Every structure is written in C-alpha cells, then in structure tokens.
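Heads up, one of the protein chains got dropped from this complex, but the rest are sitting where they should.
Order as written gives the chain letters A and B; numbering starts at 1 within each chain.
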Amino acid sequence: MKGMLQGLGVTLKSMTAPKVTTSYPDVPIVMPDRFRGIQHFIPELCIVCNQCARICPTDCITLTGKPNPDPEKKGKVIDTFDINFEICILCDLCTEVCPTEAIVMSNHFELATFSRDDLFKDAQWLTDNNTLTRQDNNNIGAPAKGGAK
Amino acid sequence: MIRTEELLLNVGPQHPSTHGVFRIIVKLDGEVITEATPVMGYLHRGTEKIAENLNFTQIIPYTDRMDYVSAMTNNYVLVHAVETMMGLEVPQRAEYLRLIVMEMQRVASHLVWWGTYLLDIGAMSPFLYAFRDREIIIDLFNELCGARLTYNYMRVGGVKWDAPPGWLDKVREFIPYMENKLEEYDRLVSGNEIFLARIRGIGQYDAATAIDYGLSGANLRCTGVDFDIRKAEPYSLYSQFEFDVPLGKNGDCYDRYRIRLEEIRQSLRILKQALASFPDGGETMGKVPRAIRPPAGEVYVRIESPRGEIGCHIVSKGKAEPYRLKFRRPSFVNLQILPKLLVGETMTNLITILGGIDIVVGEVDC
Partner (left out) sequence: MLPWLNQSLTWGNALVLFLWAVVFLFIVLGFVTYAIYFERKVIGWMQLRVGPNRVGPFGLLQTVADIFKLLIKEDTIPRKADRVLFIIAPALAYVPAFSVLAVLPYTQNLYFADLNVGLLYYVALSGISTVAIVLGGWASNNKYALLGGMRSAAQMISYEVPLVISVVGVILLSGSLNLRDIVAAQSGGWFWDWNFLPQFIGFAIFIIAAVSELNRTPFDLPEAESELVAGYHVEYSGFRFAFFMLSEYVYVYAIAALTTVLFLGGWHAPAPFLEFVPGIVWFLLKFAFIVFFLFWIRATLPRIRVDQLMGLGWKVLLPVSLLNVFLTAAYLELFIKN
C-alpha cells in the first residue's frame, strides 16, 4: 500500500512540474554547432583529391573533375559533385578527410522530401545550402593535419 | 482427462513489446507456455560482411548501428581491438573522454531499459520520466560529437572531438540531478506492491546455468557470480577508479532490475571521480600511422557494455581492411536462455522475462 501511495504522490507532484516538451514546428530546434546535418559544398576550394569519395562508408559521393580552365594553374577543378542522400548516413567522415574544407556539414536536419529524386543532391544544391554551416570542422583526417593519405 | 488443443501463437515480429523486430513462436496450453522458439534475423544487415571491404575508420559508423542504444561502447570495442593489435598508445585526455562518454552511455542505456520495461509491465509514466533524463545525456552528446544516437566519435588512437568549453561543467551538474531522479524512480516504482508481485521470482535461474549459457552483464550477476569485465580484466582507465559491482542473490527478474538501477548509481560515481581527475590539457588523438594497417594476426578483446560482454574478434592479413571481423554480441548470447526460461510460464511472464534480459534487436541480428 505504501509503495503505491508514494507512486501516486510522485505523479501528482509531476502534474504541476514544468513541462519538458517543446512545441516543435512552432518553436524551431536549435542544434549545437557540431551537429551533423546535410552537407554544404564550396566548389572553389575543391581540389578533386577524391578523399571524400574514398572514405565514405556507404559510397554515396560521386564526383568528376575537369582540368583547370585557367591555363596558368595546374590541377583539376570540380565538375560534378553528387551526394546520394538515400544512403548518406551523416557520419561526417567526408568533412574529416577533406584537406581544404571544401565540404562541411550544416545544421539542417529537416530533410524529408516528397520524391526520391529530390534526395539526390547535386553540386548546385549543396552549394546553395549555405545557411547554418558548421563552424568547427575538426578535419583531423586531412593530410594537412597529419591524417591518412 | 479432457484433451484440449494446443494453441500456436506468434509473438511478433510486429509487437509492441519485443523491443524490435523479433519473433517468438509459442505453443500455449491455455495460458501456459509449453514450448517457445525464438526466431531472429529480421534486422540482419550484414555488418560483419560489409566490414570486410572497409577500412577501420569506415567501420566505426557501422558499429554505432549495431546496438543503437549504447553506441559508444560499440565504438570503443572496435577501436580498442585495433589499438591492441597495433600496439598504439592513446593519450590520457582521450582515454578520459572515452571513459566519461562510456559511463554516460551506460546510464542512458539503462534508462531506456527501465522506461521500456515498465511500459511493458503496464505503467505508462516511468517511460516519460526516463526519457526526460536520457534527453539530457543525449543533448550533451549532441554538443560533443554532433549526433544524438549514432555518434561516430571514437577513432583508432583517440577520439575525434575534444570537449567543447563548458561541457564538462554540464556533466558535473548532471550527476547530482540524476542521483535525485533515481530517488524519484524508487519512490514511483520500486516500492510499488503490484510491480513487486509481478517481478519477484520470475525467470529464475542459478549460477551454473548462467555460466553454461554464457550469459553476461546483469543477467550473470543476478545469480551472484561476481564477474564484471571492468574489474576482472580492466581496460581503459577503470583500474584507477573505485566503484562497486552490484550483485544479486536469487537470479530472478527483480534482482536484475535492482542491479541495473544500482549500476546507474555506480556509473555516476565513476563519472564523479573521472571528472575530478580530468587532465587539463592533452591531445585527443595519439600517434597514428597514416594508413591503419594492423599486422597479420588476430585479436579478441571484450568490454562491459550495458547489456553484457561485447567482444570484437579481428583477423587481419596485414591490409587496411580486416579479413574477418566478428562481434560477440551480448544480446545474441543472452537470448539463448529464453526458450528454457519460458517453459511453464504464462504469456504475461513472457513479456516480463524478455524485458528483463534487456535485448536490443539491432545487436541480436547485427
């Protein structure tokens, strides 16, 4: 009897306690800076080293490069860059190994679409996704920071 | 003697209380179970096979998804195995961070178990209270590594992220808050006569049976066997901290319940000590070669996850990918005792016993 009465007391007290829920769609959720949301791509910084495509555990990144249009400079620039969002697991390894921080995560997590076609994010979409970008990238895997080659 | 027909009932795979897609075929005689056959594999995703094509850093996100309720310990078992094989040193700060997140993960996992167990037994409110407290831990992890459930936090040789400023103070504030909440949980549930009548004496087995079936974690310690890998084969920094290992006496569901709640308390104790002696500076990654290539050979390491003993067996042929990677998953092994325990029980007790074993189907199937 006593245990039950104590339990009833706990629920009665909780009835007047402050609520822990948020009214989500009306009140947006602010994620901390390190949150791994969908990526943001900066084509000017990309050197087409292919590290992100190689490290991706699910092989969702496909990219092609073309020789630099500027005849003075060497190396490649990015031509197409696609992330197949159906299989991206937001693991953040691609930003970890990028030597130039051309690909970074943002804080966007509301990613549902009405059609599967919209889930295939191309370079234009990823470049345009430039709000709420993550500041602290910590790309410890990049060669500049002593990571894997 | 009137001959009544036996009823073949299918519990699951879609069922509110099987903790995932898991199926048990029971033969019922009235309300008494005469035979129970678990059928698993509905959540098999081929993690071990996929791992044969990935290098070790790429496997870490996959380990998160095995036992998704307790992802930090899964991360740790893999990186610990690789570090043991390669003989790598992990810096002190990284070890402390690893230990802190693993103990916080233990608290979070036991909270999920507690909430869902009581929901199966019929009480609706403890679930909400448990998840309110777990939300605090998950938010702390979100600030630390950017994800709420699948952290991808540990790397071979250290951890990816250092604690952001103010994070350690938040963890320090969490400890007395959680201890207070444990008192509240005891008042809400642990003395409740209906609950005690439901749990005492159910699913009892002795120490010899537990060892024969290879049980681990709270399922083994409820019979009185004092075996906790953190004490028996200390890994990480556990040998430096003082904590008790709660033991049971009778081997029934009530002992398992009390042991897991007590383990939360002990985890908070470890956290307090770890935060007190946290090093001020230091690296979060050790000296790791550019390409992680363990030498040819094999290794098996085991750690104490909230569910029991999780082990990682790696066979390597000197390449960046493992030749064979096997996880000894505690939920899978602990589940083997279910058919034996269920014979002679009623349907209600099936739910009580299954919840008491604390399985996560992602881990059963891997």
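One rule holds for everything that comes next: a contact is a pair of C-beta atoms (placed from the backbone, for glycine too) under 8 Å apart; a residue touches a chain by one contact, two chains touch by 3 or more.
Owing to the predicted nature of the structure, the values given are computational and were not obtained by experimental measurement.
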{"item": "Options B:194, B:207 or B:299, residue touching the unrepresented chain", "value": "B:194"}
{"item": "Residue of B:15, B:148 or B:326 touching the missing chain in the full complex", "value": "B:15"}
{"item": "Where the unshown chain meets subunit A, residue by residue", "value": "4, 7-8, 10-12, 14-21"}
{"item": "Positions on subunit B where the hidden chain makes contact", "value": "7, 9, 15-17, 31, 118-125, 128-129, 132, 188-189, 192, 194-195, 197-198, 346-351"}
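The definition used in the following text is that only the chains that are shown with their structure count from here on.
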{"item": "Contact set on subunit B toward subunit A in their complex", "value": "54, 57-59, 61-62, 125, 129, 132, 135, 142-147, 150, 152, 155, 160-161, 164, 184, 187-196, 285, 290-292"}
{"item": "In the complex, subunit A residues that touch subunit B", "value": "1-4, 6-7, 9-11, 14, 20, 31-32, 34-36, 55-57, 89-93, 96, 105, 134, 138, 140-141, 146-149"}
